[in-house]
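Taking it in order: structure first as structure tokens, then the write-up.
Missing here: one protein chain of the complex. Every other protein chain is in place.
Labels A, B and C are assigned to the chains in the order they are written; within every chain, residues are numbered from 1.
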Amino acid sequence: MTAVGGLVTVMTLTGLAVVLAFVVPQRYRSLASGGASMGIGIAGIFTGIAAMTSVPKAVLVIPIAIPGGLGLDPLLLSPTPLGGVFCVVVGAVGAVAALYGIGYAHGPAASRSGWSAFAVFLLGMLIVAAAGDVVSFLLGWETMAIASTVLLLADHAVRPAVRPAAVWYAVMTHLSFLSLATGFALVASTAHSTTFTQIAAAHITGPTGIAAFLLLLVGFATKAGLVPLHVWLPRAHPEAPSHVSALMSAAMVKLGVYGIILLTGTWLPDVSRPFAILVLALGVLSGAYGILQASITSDLKRLLAYSTTENVGLAVTAVGVGMLLSNAGQDAVAAIALVAALLLVVSHAAFKTVLFLGAGTILHATGERDLDRLGGLVRSHPVTAWTFGIAAMGAAALPVTSGFGAEWTLLQALVHGDGRANITLALALPVTLGLMALTIGLGLLTFVKAFGTAFLARPRSAAAATPAPEFTSMPGSAAMGVAQAIGALAVIGLGLAVGPVATGLSSVLGYTGIVTSELGGLRLVTIGVLDPYALGLLALGLALPVALLVLVVRRRVPRRVTDLAWGCGGARTSPRMEYTATSYAEPLVRVFGEALRPTRSLEVSHLAEDHVLENRVAFAQQVTDIVEDRWYAPAVGWLRFAGDQARRVQNGSIHRYLGFSFAALVVVLIVVTLP
Amino acid sequence: MIATLLVIVQVVVATAITPLLLGVMRQVRARMEGRVGPGVLQPYRDVRKLLAKEPLRADGSSGVLIAAPLVLLVSSLMVVALVPLVTTANIPAVPNDLFVVVSILLIGTVALALLGLDAGTAFGGMGSSRHMMIAALVEPTVLMSVYALSIPVGSSTLSKIVVARGADVTRVVTPAGLLAVVALVVVVLAETGRLPVDNPSTHLELTMIHESMILESGGRDLAWLEVGSWLRLTALLGLVVNLALPWGLADSAQPLAVLVAVVAFIVKLLVAGALVAAAEVFMAKVRLFKVPELLAGSFVLAFLAVTASYLAG
Amino acid sequence: MTVFLWLPVLVPTVLGAIIAWRHSDAFARFVPLVVALVILACGIALVAKGQVVTSSVLRADATSSYVLLCVGAVAVVALWGGLSAQSLDVRSDALICAFLAAMSLAVLSDNLGVMWVAIEATTIATAFLVGHAGTRGATEAAWKYVVLGSVGVAIAFLGIVLVYASSRASGAPTLSWVALTSGGISLSPHLARAGVALAVLGFATKAGLAPMHSWLPDAHSQAPAPVSGLMSGVLLSVAMYAILRVQAVGAAHIGVGLVHGMLLTFGLLSLAVAALLTLTQRDYKRLLAYSSIEHMGIIALGVGSGTSLGLMAALLHMLGHGVVKAAMFVVAGRVLNVTGSSRIASVTGLLKRRPDLGWPFLVGSAALLGFPPFVTFFTEVAILVALTETGLWWAAGAAALLLLVTFIGIARQVLSMALGAPDLHPESGDHALVADRPSRFRTAPVAIALLSGAAISFLALVFVPVLGAAAAALGVSR
Partner (left out) sequence: MNASLTSSLVTTAVGVLLLTAVLQTWRRSAAGSVRLLVIQGLALATLVAALGASRGDVQLLVVAGVVALVKAGLLPWALGRTATGRLVERDSAVRPAIGLLGATVLTMFAYAVSDPLRGGDQSAAARAIPAGMALVLIGFWILLTRHSAVSQLVGFVVLDNGIAMVAFLTSDGLPLTVELGATLDVLLVVVILRTLTTRMRNTHGSTSVDDLTELRD
């Protein structure tokens, strides 16, 4: 399949999915439309692979109603190899999410509009990844914005929180669009063309270039959910249906990274050079801040949303490191950093899909996404527990999952950057490494907490104690499990195949310093080797004697099951005695109190007859997003104030209105008489 | 092949010596506190006793109860195999890359933390939470200090670092090298649950970290946990010792060299263990929320080591 | 061909006169729609013909044919959608006919004076339509509309007088647009400058550009839905068309700097007014009115950019905005019918309670906010590009910022109306909610409008030559 054929297939299937969503009766709608959506995803994968491998550039031209040749050319879809990577990511995530959705989607998410929007959402993302010019890029960008907003609205009638989430999401998305549109307008009018090849060929510099760079960076950073533009993520992801959250988090935000890579590497490389530190800082701070917020939240989907900020932050960190190193002339290491960025993108797509799907299953089974009210699901939901666990390992970057290989590559790039002759590098690299290490450490804690409190221990609420079964006789029930399993296999598979994957990605970027080692591992020439298979063999070799020992001992001393845990004498009392997700994070809230600024309240009410004896002590602690409180809340207040003040303009007095016209007349008369 | 052989020797020696190390440390401490002490071989007897005892499994706990101790044990064995203790040779496909070693250590950490959460007891959760917090906060120091050590060598492979330090004495005493090693010592104490971060011999529930996570384990489960944790101590302490005194390690399979290396390692390790134990006598466990200060301090040391390597090197 | 020139003016006049005279209700209801269809057909015919057609004072070139098509299309949507059970009375139907006739005349006349008369006639025709409800609010709105509109248009008249006076210098004074823009005539520069500026200022009042916009929210919110749709969808555009004509005169004699500067200023001011006043808006019909101000501001910016790209995008935006806005007013009118209140706070859960109203409302809002695949998306991008192309990056930046604020306002209000559980306001008469189920015949125009708002974007084969010719007719070529 050529890339053009793939794109045409994608569009056809999108149309089919929409039509099916409208004509197929409710009972089979998810199957029909979801199946077509899977087809879109698979076609997207093929498109991407074709784009990554095909030498002649595929071009699909779609005319629009505004005449071309005036600085606004017709829509041009011509995926580059790099765009192909993102096509594959979007397609794969989309296919898995659609498969899951066949079983999961219910209520409004399975309505006509729900499935239509899902298909259109996929189409929009693929258009972005395949766009060859400004207008089609923006077209895809806004298509995915509107479609994802519709999807986000699914549960609006059930949960009032959906509306503010949707407003935040829509506004931040529009901020992203408008800054992109303005930035692109600047670039396009300087290059006298809207096609990306012409823009790249124009070698734009100067103040226009800087302004365009900053605008585009803001646009992409917003979509990528980087701090301080991340505020929509922790609101939108929890409220969307889970397969949609997966799609948003694992695929959509990646397009922000795609944009940043294109911006710094292809469109405005000369301008972005001095801003390497800015990009790096955005990435590093997003990583640390995102994971810190994730580690202390107890809402599972909010946790995953903040973790998305973290992971995208790491990918952008890699881009920033690559820029810095390339500025310093260390191109070989810079290439490794950029490959690490792509690896991080791919691996995050894999594990975050599974995590959100797992969260969806939990939500489906218990109606809860608050970790403080979950627990013990490993017994009723083994498949979800396994897949979620594997994905959590990926998120925590433990060997030999996908996340591990990616972060290892980035760390290698960091420590092999030579800061001896370059004061910027000498300071930036260690700081980056330190914050990144903190990020990794907190990530570990976060996912231990998420997995441990959701799946292990005892149920902390009635809903968690009696969850809906994992598999039912409903058609499509198996689809959820299969989708999660495919995702989990991908997490492991990407970890094991890190060599070929990294080699493929580096060839996309045109680098040669990364090869596949003899055993199929990843070799960074002159730097080091990471061989998951050999590591696995070593582990097996060491596990073998242990296993033998276990077998011997087990035969001699059998295990006894008791109905009581010890717990230092605290026998099986109420599950309220258990550590919850909130208590798990309590030490962190204390340690990072300065950065998190939790609000605490302590209410003590005394007995009526004796004011010394306490009747009831209520303690409440809340951690809000400090960026939101400090930056966004005042902005919202200011806007509201401005809106209120502006109402004076329209106060109903006809004299005031006439006064406006009169003033305009006087001004125009004066202007006219001026020479 | 030779390298593999050497690694096997290293694993066997280290595993065999580990209970002795603990025994020595406890005995030193007992004597300095004026107690008789159980003797240096007590840990061997403990392990044997635990293996013979019946393990319990509380209703409601999951497979983690059984799997986690084994995962900890295997991960610790892997660390022992990867870190240059007796030999600087390593299996070509699995170089003892620092980042790989750290992430394998983390697998053990995670296994322990999940074990703590598994039974759903208050103390298990508490221990798990604190354990993970310390692990998270230690992470920057670990990576930073070895980053500092890797800069002069241009590689994050531990054996290369040790070899390079051994080849050039001046490297050992550079400010950067010293700062990094001191930082690493703090890290090791935190990672292995020694004073002043955790008290391995405490029985006060509220101060426990490591102990509270393994409360529900008994019999062989507990044996795996104990051995696994001890092996971590051996590996990390051995690594620090070899970084500080990078001599005597075998890089070939000559029987004499290997013998010398084994003896040198045992001596260095036991002495270091005794020193740590002696130091612990004079120390109190710090409050949990003072631990971050300690770790921040060690992070600063490591950071200075890095910048010193760049700017002064 | 000249028949297509006369039909749009004569048919509404004659039919309007007939129904005003006969007072027969059954017949009258459908007359405005028939008239609209005639105008649309003539517009299509003229556009398809693609040549300049002249007859007496009437003249259709590419620009006027295109705008006539816009008038017809929007009128069809608004009037078809407005054929509700609570139809307007016969007098109103006659006035709508007069209104359409006046707009057709304004678009098709070659003479600036006649154009002015026709535009002033639109005020006269719509005055009682705005005040139709007879309530305090309606009377107030009508008063403000007529006073502010007439004063504004009077200023435009002054401008036209001055332009006419300036043409005396050439010996044969004329108001013919063709004569004024042809190279053969010379205008005295000072008078022409003042005349053009005042004419633009005056017509800008009618086009709803800030700071002369004040009548617009009142009038649009008080008029019956189809009339609001017509006013918002095309009356503003017709006024903008007048500005385009005057601008072309200016371009031919005194340069474009003054007019473009005015349009940029008005455009940005309009965006600012719309942005700030949508933020705390409490009435959804006013919200739509402010959105019209916003879109006229965008069009003004497109024209003010001075590039052919900007001009074509502005022309296309007129059509896209007009059709969608007419549909939106129709929907808003139905919402008002079923809820009995135009307060945003009193409408919730529209998607659940009345999906047949909620979805069009949401989709239409998306179109107004400039989401693809609606044509507004492409035109807004094109106008931003056009602005930066001529170095007006500051205007592009300010416009983007103001568009964001407008987005915040509109998105918040629209979502608060559309979303939510259906039973939040049980007291607000649920019986009314099921009473008015419009037939498929009356929901069709909204769907058609929204679909065509999207389809226009990709009808390159149709619109590229038309827009090119329209821009060329205004003297702006590639």
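Methods note: a contact is a pair of C-beta atoms (placed from the backbone, for glycine too) under 8 Å apart; a residue touches a chain by one contact, two chains touch by 3 or more.
Bear in mind that the values here come from a model prediction, so they are computed numbers and not experimental data.
Hidden chain, full complex: it touches shown chains A, C.
Contact with the undisplayed chain is limited, among C:His23, C:His190 or C:Arg343, to C:His190. Only one of the listed residues, C:Thr13, C:Ser65, C:Ser92 or C:Thr123, touches the absent chain: C:Thr123. For the chain left out of this panel, the touching residue among A:Val8, A:Leu214, A:Leu278 or A:Leu658 is A:Leu658. From the options C:Ser65, C:Ser92, C:Gln247 or C:Thr280, the residue with contact to the chain not on display is C:Thr280. Residues of subunit C that touch the chain left out of view are 57, 111, 113-114, 116-117, 120-121, 123-124, 127-128, 131, 134-137, 139-144, 146-147, 150-151, 154-155, 157-158, 160-162, 164-165, 168, 173, 175, 188-191, 194, 217-218, 221-222, 277, 280-282, 286. Although one chain is not shown, part of subunit A still touches it, namely residues 646-647, 649-655, 658-659, 662, 665-666, 669-670, 672-673.
Here is the rule we use: only the chains that are shown with their structure count from here on.
Viewed as a contact network, the protein chains form an open path, each link joining two chains that touch.
Compared with subunit C, the chain whose C-alpha mean position is the greatest distance off is B.
We define each chain's centre as the mean of its Cα atoms; on that basis subunit A and subunit C are separated by 42 Å. Listed for subunit B are no residues, as none touches two or more other chains.
Within the complex formed with subunit B, the residues of subunit A that make contact are 295, 375-376, 378-379, 393, 396-399, 404, 408, 411-412, 414-416, 419-420, 423, 425-427, 430, 433-438, 440-442, 444-445, 448-449, 451-453, 455-458, 517-519, 521, 527-531, 533-535, 538-539, 542-543, 546, 550, 553-554, 556-568, 570, 575, 577-580, 583-588, 590-591. Within the complex formed with subunit A, the subunit C residues making contact are 143-144, 147-148, 151-152, 155, 193-194, 197-198, 201, 205, 210-212, 214-215, 217, 258, 262, 273, 276-277, 279-280, 307-309, 312-313, 316, 349, 351-352, 359, 366, 369-373, 375, 377-382, 384-389, 393, 396-397, 400-401, 403-405, 407-409, 411-412, 415-416, 419-422, 456-464, 467-468, 478. Residue ranges on subunit B touching subunit A, taken from their complex, read 11, 51-64, 66, 70, 73-74, 77-78, 81, 91, 93-95, 97, 99-100, 103-104, 106-107, 109-110, 113-114, 117-126, 128-130, 132-133, 135-144, 147, 150-151, 154-157, 205, 212, 215-216, 219-220, 224, 288-289, 292, 299, 303, 306-307, 310-311, 313.
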